[in-house]
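All protein chains but one are shown at their positions in the complex.
Chains here go by letter, A and B, matching the order in which they are written, and residues are numbered from 1 within each.
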Amino acid sequence: MNDAGWILGAYVIVLGGIALYAIRIVTRGRSLAKQLPDEDKTWT
Amino acid sequence: MFRDAALIAGKDLRIEARSRVATNQIAPFALLVLILFAFALDPDRGILTRATAGLFWVTVLFCTLLAVQRAFSIESADGNRDALRLTALDPAGIFLGKAAAIALELLGLEVLLLLGVVVLYDASLDSAGLLILTALAATAGLASAGTLYGVLAAGLRVRETLLPLLLLPVVAPVLIGSTRAFEAALSGSPSDGWPWVGLLSVFALVYLALGLVAFGPLLEES
Partner (left out) sequence: MMDQQAETTISAASVTTTGTKATRALGIVCLAGTALLVFLGLIGTPEDEVQRDTVRILYIHAPAAWVAYLAFGVTALASVFYLWKRTRSLTWDRIAGASAEIGVLFTAITLATGMIWGHLSWGVYWTWDARLTTTALLFVLFLGYLALRRMPADPHVRAKRAAILGIIAFIDVPIVHQSVEWWRTLHQDATVLRRDLQVQIEGTMLFTLFLGFVVFTLIYAWLLLHRTRIAVMEDALDEHGLELALEERRAEGVPDGAPEGLATT
């Protein structure tokens, strides 16, 4: 593949960025859920 | 609504006449920016003359920020905002009045800046009609958007840093349009500039409308 480095880099940036954000919000979700009683969690 | 607007505009302009913030601080600042641009760019290679339109309007944008900040900082003193709400003035009129006052201050600054670029950047002011109409349309847009965002950011302690971040991207079309129109005027081909005046007018109308509608609800919060 020509310019393999750049193209793979682009994929890493995109998927890595999304993954990092996803991990961050899931972790934050867990830590917040620990601090709150269930009635605050309107999706259950 | 127009009577309330005149009241508010008169009040703001009277405050300005007494405190002279625009004349003593914003005007010198505007000239200072013109001078700084000359330091930053090479004055001998004609860059300044070619870039006059852009530098002029960027300076106006900076002045808009200061004028809007000033217009709303006078309201935050001594519980003015509550007093304003108690007066039962039409909020749309308040918006119009504040925007009008800001617009008049900006127009004054623009006249000063035009003199400045003639002197400092060796610009020649052809096509005065195009210049004037561009300035009117652009200023109307800047004042409307500025007043709307001013009230949005008003009452927040970080207003000084938040307002530029909110306002400047929004008025980017004004910068684009006014600069192109001025370039057309200054380079002697004004026919290229008139479409941009159209864009500026549309922008001004849109933000005038948005401001008239949204100013009231925003004023209610503090």
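The rule is simple: contacts are C-beta pairs under 8 Å (C-beta built on N, C-alpha and C of every residue); 3 or more make two chains touch, one makes a residue touch a chain.
Just so it is clear, the structure is predicted and the values come from calculations on it, not from any experiment.
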- Taking the entire complex into account, which one of B:74, B:112 or B:206 touches the absent chain? B:206
- Query: Just one of B:6, B:107 or B:170 touches the chain that is missing; which is it?
  - Reply: B:170
- Note on the structure: Those residues of subunit A that touch the unshown chain are 1-4, 6-11, 13-15, 17-18, 21-22, 25-26, 28-30, 32-44
- Message: Residue by residue, what part of subunit B touches the chain that was omitted?
- Response: 148, 152-153, 156, 158, 162, 165-166, 169-170, 172-173, 176-177, 180, 192, 195, 199, 202-203, 206, 210, 214, 217-218, 221
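Quick note on the criterion: only the chains that are shown with their structure count from here on.
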- Message: On a C-alpha centroid basis, what's the spacing between subunit A and subunit B, in Å?
- Response: 42
